[in-house]
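Note that one protein chain is taken out, while the other chains of the complex remain in position.
After this line comes subunit A, so read on.
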C-alpha cells in the first residue's frame, strides 16, 4: 500500500469521525470499516523498508490534529464571546479528546513499535500537545477574563453555570500536562488577586456600616460561600490560598478597628454577655495563625479596666468614710468568676485567654486601697474565714 492510498483511506475515516463527533448526520458505518482502517495502518507500518511508512503515518497523525485545531477548533472558539465562548471551548475540548481516543485506536500499531523504539511522544501526547499549542495558548487569557467576571457575578448574588466553569477549569489543569502550572499561572493567580480586591473593598464598606457582630456574621458567611465555590468548580489546591486571602482582608487587617468598635466591639460584648457573638469571634480568629492574639489582648485590657473601676469605687468609698474591704473582695471574686466563664464557654479554655485573665488580675490586685493591696486583703480575709 502506498502512502497516497493509505492517506486517502485515512482522510475519509477522519472526515467521517469529525462529522460523527460534531453531531452531524452521518450514514451508519460500513461493514468492517474498523478492520480496514486498522489493517491499513498495520500494513503500512510492516512493509519492508523503504516502504515502511511509519514515520509518514506518525507525521500524518500529528498533521490531522494540527489541521483540525488550527482551522476548525480555534476559529470557532475565537468568534464567540463571554459565556458562549466558554461553551464552545468546552464542546470542542470534548470533541478533541474523543478524536484522540478514536484515532489512537486506528493508529495503535504505531504506538506499539515505532513510537516505543524511537522514544517519541505517544499518540495521546501528540494530540494533547497539539490542542495546547494551537488552541489553549491562544485563548486562555480571554477565557480567564470571562471566568473571573462570572465569579464576580456569583459573588454579587447571581446564578452562574457551575458545571461549565468546572469543565473549563479542568481543561486548564489538563493542559498543564501533568503539572498544575497552567492552572496556577493562567488562572489561579489572577483569581486570587481579584478576590483580594473584592474583599478589601467589602471590608472597607462593612467596617463603616456594620456593628461588630454584624460584620462577623457577614465574614463567616463569606468564608462559607468561598469554600462552597471550591467544591463546585475550583481545584482543591486553591482552597487554602483562597481562605487565607479572605481571612486576611476581612479579619486580620481590620482586627483593631473591629474589636475596638464603639458600643459593639469586644468590650460591649463582654459587658452584655453576648455569648454567641463572642463564640463566633473565637471561631473566626482561631482559624487564623496568631489570630487570637489581638482578641486576647483586647480581653485583657477590658478585664483590667473593669478591675481598676472596682478599685476606684473602693477608694472613693474609703475617702468618704466607709471601708468596705469585704465588699471589694466579693466584687473581685465575682469579676473573676464572670470572666472565667467567658474563658471556658466562649474561648474554649484557650491558654491565651487564661493568661490574659491572670495578667489583668495581677495588675489591679496589686493596687493599694487604704494602705493594703487587694491581694493582701484577699489573703487576710481567707485567713479570717
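In this section, a residue touches a chain if its C-beta (ideal position, glycine included) is under 8 Å from a C-beta of that chain, and two chains touch if they have at least 3 such contacts; residues count from 1.
Criterion: contacts and distances are computed from a predicted model.
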Name per UniProt, for the chain absent here [options: "Elongin-C", "DNA repair protein RAD51 homolog 2 isoform X3", "Glutaredoxin domain-containing protein" or "Protein transport protein SEC23"]: "Elongin-C"
Contact footprint on subunit A, counting only the chain that is left out: 17, 20, 28-35, 38-39, 42, 98, 102, 105, 108, 112
